[in-house]
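Every protein chain except one is present and positioned as in the full complex.
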Amino acid sequence: MNTTYLPSDFLPIVVQFGLAAGFIVLTMIVTHRIGPSRKSKMKDDPFECGIEVKGDARTPISVKYFLVAILFVLFDVEVIFMYPWAVNFQNLGMLGFIEMLVFMALLLSGFYYIIRKGVLEWEQ
Amino acid sequence: MELTEFVIKSLVILVIFGLTLLIAMYSTYGERKVAGFIQDRLGPNRAGPFGILQPLADAGKMFFKEDFIPAQANKWLFIAGPCLAMLTALMTSAVIPFGDSIRYDGLEVAVQAVEANIGILYVFGIVSLGVYGVMVGGWASNNKFSLLGAIRAASQNISYEISMGLSIVAILMMTGSLSIREIIEQQHGGNWNIWYQPLGFIIFITCAFAECNRTPFDLPECETELVGGYHTEYSSMKLGFYLFAEYINMFISSAVISALYFGGYNYPGMDWVYAQLTSAFGDVAGHNVATLIGTAAFFAKALFFVFFYMWVRWTLPRFRYDQLMNLGWKNLIPLAILNIVITGTGVLFLKPIITALLN
């Protein structure tokens, strides 16, 4: 349709955001108001299938999850670099394709190293 | 942007917003009916004829339940979790073109909130924020089961986002635009992307399942291992928001799938229908009716995929966590990269040959 994109195109997002936020706030207030509220010591405890609660849930977790998050950041940035390339792919032609192949080869060698190092082994 | 255009767009947003909520609501009913059909049961049939009022009864029940906040939880973050999940789910539909355009008073307004150059990237941006609702809610509950559910859900979502992004790259290479409207318009005339990108489609739909936390990837909320996953401590409409957000995400991802791979609001024989309508009702009314039919086709496609989600849920068993991560990292990412290379070679070498042969 239009080929010139302008910042004012984004105005309707404000409407959508307002609608969504209004709906959420209203629902939250209504459900908070009309529900009953009965407190007791046992009920306020975290639910652990009836077993007595020991400590709280502020505990360190496996380093694997952090590694997954770090790798995600790296790969996400790589994917972001691919978008401008993919959009221009037919203009860039053969040279662009080779450029990206080199880029992906380096990425895949890193990926291979990660797999060989056993970072993504979840069994152990 | 002129005022009339803005008002029409706001109305479109309002209608789409209402439809999204309605569809999400009736997806819960549909899911139970489908489950009943697959398991040779009746499903809900007491509230109203065929149980059609069941979602209303469920919503009413949710509202009247106690809005419980555990003593050890961080109160505001506990409230913020489901709100964030719902907000991200409701914001995604802004860039999806649900139909061609409406002609009114000499103006031509697209049936879409925002026609942006970034289109699909907006969807990814919002989807990548969906993980906050789960993480904030699960951590703020201060419950070990919630914590485990939250961290698993977050790891799963971020792992499958990569292959999702990579599978889109192959489509962008063919269309040369990030705008979803542009992608749809290039699929005009049965030229759907699914014929060119079967592998990309399989990768994308797998990732969509994982992003929506649907079976076979519903580990974050699996009942047997982790009680109830990240929303163990939630009750009332806060729990309702988490469940509702899942259904909205399901509908939105179905809409994205049908827009990217199944031609969006295109349907076979639409040019003929358009010509008939414009000759019968005139340029303006005929165009608007044609747009309406296209929108109906779009919704039909999206609803089929919603049904597909349910079909899979009641057919396949759940993955184990290591299987899930292995599938995401070791299979889907290399496959998606392979798909990009294949598409690149196809566009560069096969396309000139085929066009030369055809001419």
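Letters A and B mark the chains as written, and numbering starts fresh at 1 in each.
Going forward, a residue touches a chain if its C-beta (ideal position, glycine included) is under 8 Å from a C-beta of that chain, and two chains touch if they have at least 3 such contacts.
One rule holds in what follows: contacts and distances are computed from a predicted model.
Protein name for the hidden chain, per its UniProt entry and selected from "RNA polymerase sigma factor", "NADH-quinone oxidoreductase subunit J", "Biotin carboxylase" or "Phosphate transport system permease protein PstA": "NADH-quinone oxidoreductase subunit J". Considering the whole complex, the residue from B:Y132, B:Y267 or B:Y321 that touches the absent chain is B:Y132.
Interface note: of B:Q72, B:N117 or B:N326, the residue touching the hidden chain in the full complex is B:N117. Think of the hidden chain as still there; on subunit B it touches residues 74, 77, 80, 116-118, 121-122, 124-126, 128-129, 131-132, 135-136, 139, 148, 151, 154, 158, 161, 178.
With the whole complex as reference, residues 4-7, 10, 58-67, 69-74, 76-78, 80-81, 83-85, 87-88, 91-92, 96, 99, 102-103, 106-107, 109-111, 113-114, 117, 119 of subunit A touch the missing chain.
Definition applied: only the chains that are shown with their structure count from here on.
Looking at the complex, you find that subunit A touches subunit B at residues 1-2, 5, 8-13, 15-17, 19-21, 23-24, 27-28, 30-32, 34-38, 43-49, 56-59, 61, 65, 68-69, 72, 75-76, 79-80, 82-83, 86-91, 93-94, 97, 100-101, 104, 108, 111, 115, 120-123. Subunit B makes touch with subunit A in their complex at residues 1, 6, 9-10, 13-14, 17, 21, 62-68, 70-72, 79, 83, 86-87, 90-91, 93-94, 101, 108, 110, 113-117, 121, 128, 139, 141-147, 151, 154-155, 158-159, 161-162, 165-166, 169-170, 172-173, 176-178, 181, 227, 232-233, 236-238, 240-241, 321-322, 325-326, 329-330, 333-334, 337, 340-341, 344, 347-348.
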